[in-house]
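For reference, the structure discussed in these notes is given below.
Left out: one protein chain. Kept in place: all the others.
Up next, chain A:
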Amino acid sequence: MSSFTKSAQQWATFARSWFLIDARMQPPGKIATMCSVRLQGKHKPIYHALSDCGDHVVVMNTRHIAFSGNKWEQKVYSSHTGYPGGFKQVTAAQLHHKDPKAIIKLAVYGMLPRNLHRRTMMQRLHLFPDDVLPDDILENLTEELPQPRVIPRKLSEYTQEERDAFPMLWTPPEDYRMK
């Protein structure tokens, strides 16, 4: 059984790392769960809610996130200005057009614990709509995280040999008219 005096002192245990996530063609919810886990520090075995062990997370290409299904038209973000008649409802597509960072920001905000640390953790989240990052953030980055979703290839990205080698279920007759 190790004792505190005999185990080696690891100096960088409580250091704050900077993670980079590329959100191109990724679902924003999965990006947001990865962000919230690292902002709270729950990926570390030394986690404690009071010990301020969260890391910084930089998300780039937030303009190119990909909702699945019809969520661009059906998902509604509601807010109220506080004045009468000020209930506003915006679809995800409209909100994304107005502010490309808002969808991921709101998703991460909702996934963090509802306490006073939430605002501090949101300040450690850095969102960029494109892959242009400022120099001071580029210098701080320590690790890039793998993307949660495997991006499927488009038909135009397959070579002619691969297309020919793909098995066909049936061969159409000569006079078959394809639309």
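Methods note: a residue touches a chain if its C-beta (ideal position, glycine included) is under 8 Å from a C-beta of that chain, and two chains touch if they have at least 3 such contacts; residues count from 1.
As a convention for this text, contacts and distances are computed from a predicted model.
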**OP:** Among "AP complex subunit sigma", "Radial spoke head protein 6 homolog A isoform X2", "GINS complex subunit 4" or "Large ribosomal subunit protein bL20m", find the name that the UniProt record gives to the complex chain excluded from display.
**Re:** "Large ribosomal subunit protein bL20m"
Original post:
Of A:Y47, A:F87 or A:Y158, which residue touches the hidden chain?
Top reply: A:Y47
Subject >> Absent-chain interface as seen on chain A, which is shown >> reply: 2, 7, 42-48
